[in-house]
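Read through the structure below, which is laid out as structure tokens, and then see the notes.
A single protein chain has been omitted from the complex, and every remaining protein chain is retained in its original position.
Up next is subunit A:
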Amino acid sequence: MSIVTVQLGQCGNQVGHELFDLLCSDAQQGQRKLYSTASCERFFHQTAHGELVARAVLVDMEPKVINQSISRAVKGGRWRYGESSHFSQKQGSGNNWANGYCVHGPRHRDVVEELVRREVERCDRLAGLMAMMSVAGGTGSGVGTYVTQCLRDIYPKSFILNHLTWPYGTGEVIVQNYNSVLTLAHLYQLSDAILVHENDTVHRICSQLLNIKHISFSDVNRVIAHQLGSIMQPALTADSHGVYSRNPLGELVSALTCHPEYKLLSVCTIPQMSSSSIAYSAFSWPGLLKHLRQMLISNTKMEEGIDWQVRPPAGSERTRSLTGPSFNTSLANLLILRGKDVYSAETGGFEDPALYTSWLPSEEAFNLWKSPVPFNKYEKSATLVSNSQALLRPLDNMVGKAWNMFASRAYIHQYIKFGISEEDFLDSFTSLEQVISSYSQLC
């Protein structure tokens, strides 16, 4: 029932810190003893003095971010990281996946494994592992991939969820597409599910829905934490028989990633608004669910600018040519409802077979979790975790740009000098073209 989180690189550590902050403050709100206990058990362990210590291991190849995350947690006063649950080096990975994967990863393997082992042993029962990282840089991507590989070897029966942050399309790091391609290709073989947040999407949510004028990375990270938290907090599932599920990662994986070719998950939540507006808004489940369903079908990641023209294909005959280009076919969906009157919510719209691929019956494809406890101050909120074509276009763009750069062999010498070859690049490209092809064919 406990999840151990490994935060890797600057992004992983910054987002991870926001996540634990949110989980703690949500759990401690109001009078909900069972929820609060379940949530704290899942993410924190209590010391003899009653302090909450996050079940997390912080890894980075340079110390500044980890130091900042640790001290911010202490300053907040409600929870903290374990005193020795972190590992950092002096010199970063230089945005070089090969440096992270071939040099730093192996060099520090033993230390990191030991730290994770200690956290795992502190859990009564391990629900699984979650690795948080970005794919653009060198440590999150390279060391993160290596660490995931080690964890897969050591805990073959445990569920491993990788949470990835994809960079802005217009570049934060010039070689980000190389790093992304190498990471995704490797993780596809190692991970049980890959949950993705794109900086571009979250940025738009901040500016258009939350009305933030000067968006900082803290704002972006808080939105990611909210969405991730809404998935990870305790919920009642079909298999949990009236109590909060004790196997959240396992149930997530079995609900959504039943086929090894399809592991990419996207998430959207509704409503999302600035905290000052929440008090003045009232929501109804029918309204929320209608919007969420259309967001799924038209592949819009937020409740503004939804294209209501997009409809699922009619009739039982479905081939690629009949479904319009803007219709987003799903393999599987997980709907999580939290808040007031959750038992009266009508979710039939999501069970429509027209939304799903033909080879999986909609009873298998659609999954529902509920929690009567409001999440993060929203009286009612709905989260949809989708295994669908939503990430197909961004993935295709990323691979396309990386391929163009590879065609001119730019920057390749930087990777080769740390130990990967052009062959390795080609293998990664091939794997991802396969993934793109599989998702394109989904109908």
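To be clear about the criterion, contacts are C-beta pairs under 8 Å (C-beta built on N, C-alpha and C of every residue); 3 or more make two chains touch, one makes a residue touch a chain; residues count from 1.
Methods note: contacts and distances are computed from a predicted model.
Its UniProt record calls the unshown chain "Tubulin epsilon 1", which is the correct pick from "Tubulin epsilon 1", "AP-2 complex subunit alpha", "Phospholipid/glycerol acyltransferase family protein" or "Eukaryotic translation initiation factor 3 subunit F". The missing chain, though absent from the display, is touched by one residue of A:90, A:157 or A:241; that residue is A:90. Within the set A:113, A:172, A:351 or A:379, the residue that contacts the chain not displayed is A:172. Note that of A:47, A:189 or A:216, the residue touching the chain absent from this view is A:216. The missing chain lies against subunit A, touching residues 10, 14, 62-65, 68, 89-92, 94-96, 138, 168-175, 203, 207, 214-218, 220, 399-401, 403-411, 413-414, 429-430, 433-434, 437, 441.
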